[in-house]
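For this view, one protein chain was removed and the others were kept in their places.
Order of writing sets the labels: A and B. Residues in every chain begin at 1.
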Amino acid sequence: MTVQVPFDLSQLDFAAIAQKERARNRTSPWIVVLSVLLALLWVAPFYYLMVSIFKSPEEYAGSSPFALPEGITPVWANIVDAWTTANMAQGFANSALYGVVGASVAVFIAALAAHGLARFQFNGKTFWFMLIFAGTVFPFQMYLIPLFFTYQQMGIINTKFGMILFYTAVCIPFPVLVLRNYMSQISTEMDEAARMDGCSEFRLFLNIVLPNCWSPMAALFLLQFTWIWNDLLFSTVLSQSTDVRSIMSALQVFQGGYASTSPVVVLTASLIASLPTVVLFLALRKTFLRGISISAG
Amino acid sequence: MSAEDLAAIVPAEMGRADRVARRRNARTALAFMVPALVLVLGFLLMPVVMNVWFSFTKWKRFQGFNEWAGIDNYEKLVGSVNFAAAFQNTVIWVVASLILPVVLGLSLALLLRNMRFEETAKTIFFLPRILAPTAVGVIWYYVYAPDGILNNTLSLFGLPDDVGWLYQDNTITYAIIVTFVWQMVGLPMVLLLLGLAALPKDPIEAAKMDGATPFQVFTNITLPLLSPTILIVVILSVLAGFTAFDHIWVMGTSFPGKKSLSLTVYMYYEGFSNNAWGFASAIAVVLGLIVLAITWVQAIVQDRVDRMLK
Partner (left out) sequence: MKLDIVKRGTALITLSAMAAGFVASAASAEVVLTHDKSPWQAGFEALGATAGFTASAYPTDQYIAFVQSSIAAGTTPAIFTWWTGSALADVVSSGAVASVDDVWDAAIASGDLPAGVRGLFSVDGTAYAVPINVARWVVLYNKQMFADNGIAEPASWADLEAAAATLKAAGITPFEASVQDGWRGFIWFQEFMIRTNPDAYNKLHTGELAYDSPEVHAAFDMWVDWASKGYFTDPRTTTEAADFAGGSAAMYLMGEWVIGSLGESGMDIGANLGAFIMPNADPALPSQVIVEGGPLLLSASADDAAKAAYAFFVTQEGGQAWADALGLFNGNPKVPAPNGIIDEITADMTAGNTIALQRWWEAVPAAIQGDMVAELSAFVLNPTAEQADMTIANLDAINKEYWAEQ
């Protein structure tokens, strides 16, 4: 559910946390030992992942899973195998399309709605807000069957267009909440001045309100992009063919059917599928933080 | 001067003007909301209504939802062994996600906040969070394999090393929960670290002056002050645990009883694998009702906590 998103990745301002914590006490040795043990537990699966992708299927089958690889060359064969078996190029392109278009359109539409909700005084405001916000309340399982059949009837099941429509819709409510709070804190004096000058409402939104909201909007975009990229449920239900399915459902090719793939290839594939969001996160950590500190508070 | 002030001065005249303005505002504001409303109503809220309707109908093979079934689907739920098993597992998930993330997250936060290499340590515990749940499920699927790293480690200590963690009734749910917590705990940890950092120093210092033990300080002062953050952490993880699907779906792939591993998986199985659509819709309605109940409890508790802190 999107409810968990607001705090996701948001509070990662490690530097800021560290500053607040400057007044430290001396750490007792047993705490260090305990922490190191826990950290080892946390790192073990990563270690296993990293050594495995450098092994050939035969080497993997014949060695301890902890053993270091004999060389690094098999990784190329594993990447090629993973890439072609799951048709990952297509999955990457599809997920990128859904993520970029879905998240950006959703955030823009949410900004429009937030503008309407935050910057006008009118009756029934709470009702309209609750109506949009209700989109975050129900578990995803309640959407699946009706969406599947409605998409079928409309002929948009298994189409990129249908996927983008849904991802856009599901990514709207949460940004509306965040942006509404954000926009209501921006002074309305400018609005009045602009209206006096005969500026149209839409132009006012585009030229005055929107430029003030880039920072939370960029952060929201990243959050929603990540969500779409990682989604398995809706992609499996609404798309099945190679041309349309997302990268996460492409990974499912390794399970089931008549396929029988070596663990090293499957592990390589899941690492490749995770790379874009990991890279994005590491590169744009600051952007995540800048906008979201407002929403989480 | 605000609209209210004006209305107070010249009630009759300005009141009408205000109403007119409000009506005009409403039209403009709604125009801005149209795209969002269309998409949210069409793709999120209408499916929910349809789902409720489907749950009272019977799917006729190859024809659609065209036969009214009354409460048949719900009656079948009550008597179903698989539903009972799925429900029981879901209860385990909820209890585990009620306790584990907050306890572990708080322990980590307390453990790490005063130590060297705090940054590195936090990054390590947060790292899994960045990966896709599907990818995490795949990695752990092999961690738990009969000849995987878990059994290999156990054998180092002379423990039973041939456990089929993801093949046995009595281990699989707990095994998947461990993976889930492994991935999710970074967030509670960071939220609680922030909460701890924001605590007022005075009451704690005062208590220390009065000779309270660190344990007393923690239980009597730190914990109550931290309760709003704890509440958020608990609600987030309970909802996440209750609706968990990806991890179970991926890691349960070899388990014959996969369909009963949780209500979410059971709903998916009855619908998309077994094509019992009406029945699956009824399971989805049950899921929805429970989520609403959790949200309702949260609102009440939130209210209590807010009042307590005032």
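Rule of thumb we're sticking to: contacts are C-beta pairs under 8 Å (C-beta built on N, C-alpha and C of every residue); 3 or more make two chains touch, one makes a residue touch a chain.
In this text the structure is predicted, and so the values were computed from the model without any measurement.
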{"item": "Which residue of A:63, A:104 or A:255 touches the chain not shown here", "value": "A:255"}
{"item": "Hidden partner chain, touching residue among A:98, A:128 or A:149", "value": "A:149"}
{"item": "Contacting the left-out chain in the complete assembly, out of A:118, A:165 or A:178", "value": "A:165"}
{"item": "Touching residues on chain B - with respect to the absent chain", "value": "27-28, 31-32, 34-35, 38, 61-64, 145-146, 164, 167-168, 253-254, 256-259, 269, 271-275"}
{"item": "Residues from chain A at the interface with the omitted partner, ascending", "value": "57-58, 61, 112, 148-149, 152-162, 165, 200-202, 236-237, 240-243, 249, 252-253, 255-263"}
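Throughout what follows, only the chains that are shown with their structure count from here on.
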{"item": "Complex contacts: residues of chain B adjacent to chain A", "value": "3, 21-23, 25-26, 28-33, 35-37, 39-48, 50-51, 54, 64-65, 108, 111-116, 118-119, 121-135, 138-140, 142-143, 145, 147-149, 152-153, 182, 187, 190-191, 193-194, 197-198, 232, 236, 239-240, 242-243, 245-246, 249-250, 253, 263-264, 267-268, 271-272, 277, 280-281, 283-285, 287-288, 291-292, 295"}
{"item": "In the complex, chain A residues that touch chain B", "value": "1, 3-4, 7-9, 11-12, 14, 17-18, 20-21, 24-25, 27, 31-32, 34-35, 38-39, 42-46, 48-49, 52, 64-66, 109-110, 112-113, 115-117, 119-125, 128, 131-132, 134-135, 137-150, 165-166, 168-170, 172-173, 176, 201, 205, 229-230, 232-233, 237, 248, 251, 254-256, 263, 266-267, 269-271, 273-274, 277-278, 281"}
